[in-house]
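One protein chain is absent from this view; the other protein chains keep their places.
Labels for the chains are A and B, by order of writing; each one numbers its residues from 1.
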Amino acid sequence: MPFKTLNIALADDDQDDRLLFKEAIEEIKIKTKLSLFKNGQELMDYLTLPNIILPEIVFLDLNMPIKNGMQCLSEIRNHDKLKDLLVAIYSTSSSEEDIEETFVNGANIYINKPNSFGSLKKAIEKALQLNWQYHTSSLNRDNFLLRL
Amino acid sequence: MRVYVKFDFNKTCKTVLREQLDTLGIEYVIHGVGEVEFERPPTLLEMQKMANNLDRYGIEIMDDQQIALVQRIKDAISEWVHEEENPKKYNFSTYLSEKLDYSYTYLSSLFSETTYSSIENFIILKKIDYVKSLIINSEHTLTEIAYKLNYSSVAHLSAQFKKTTGLTPSSFQKIIQKRKERALMQ
């Protein structure tokens, strides 16, 4: 069915960002279920629980206490159950090296935290849409790289 | 005097939908905007009635046939993009309407309604996906790829690539190359 619920996870230590993300995702017309985590460790603990429905997309902030986004990314890519997860990096950093490094480490999407709510919505929407396209239209997911 | 209203489109739709569905007397769940799940399949009569009621609000029930047609459109696009010597003398809209025997306008609106994308966007997505595979798997230069996929110039290809993926073709290639090297090292 085309319009099934998308499960989304976000790990971000910033409460405001989590809030804004939640609000943004509620306003876009894609049906979603969002789980929020305060840091990488919480996220990883959740993802590795048995018998959970894995999210379609995981949004990762890079700068997080306890376990940062890059560590989570490597763990996900090296985990048998999780390695096919779609990972979107959601970070303030606009450094080319950071971006390249995350892609090389297996990230699919890189979203520069935008400075307006409108662009945040757009970015999330595009990420979800493209993911959905890749998901439904036999596009090669190995090569799914998107920078927003 | 002028009064400004602000309304939640989503909420409006859902409210209307709920009202109409309630009249049927079948248990249901609304998934997001576009999907309704019934507890039992409604009869043909019930479906007819529901369609009529919803039609007034500009809400249409989609059927399996339409979904199948969308898939055929996707297949046609895929074919069009991958065809080595595709009939590019006429444009895609003609190609598609001839192939599927529907007007392009209909197909286009159906596609946009069902997927989150327009046919044009989907073609670009497909093309870029093909470009990616060519960049990765073959020794083609960008010039060759641009020619192969009927881009007017490398610049055009690069621009579309960048617009679609947010990356330049060369940085995309660099990333994939580095990924491969890393995989080899492990």
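Just so we're on the same page, contacts are C-beta pairs under 8 Å (C-beta built on N, C-alpha and C of every residue); 3 or more make two chains touch, one makes a residue touch a chain.
Everything below uses one rule, namely that contacts and distances are computed from a predicted model.
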- Answering from "Cation acetate symporter", "Sugar ABC transporter ATP-binding protein", "histidine kinase" or "Tryptophan synthase beta chain": the UniProt protein name of the missing subunit is "histidine kinase"
- Task: Tell me where the left-out chain touches subunit A, residue by residue.
- Result: 14, 16, 20, 63, 92-96, 113-118, 120
- Where subunit B meets the chain that is not shown, the residues are 4, 155, 158-159, 162, 168, 170
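Here is the rule we go by: only the chains that are shown with their structure count from here on.
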- Task: With chain centres taken as the means of their Cα atoms, state the distance from subunit A to subunit B in Å.
- Result: 21
- In the complex, subunit B touches subunit A at residues 10, 31-35, 67, 74, 78, 114-117, 122, 125-126, 129, 132-133, 136, 165-167, 171-172, 174-176, 178-179, 182
- Within their complex, subunit A touches subunit B through residues 1-5, 29-31, 100, 103-106, 110, 129-130, 132-133, 136-140, 143, 145-148
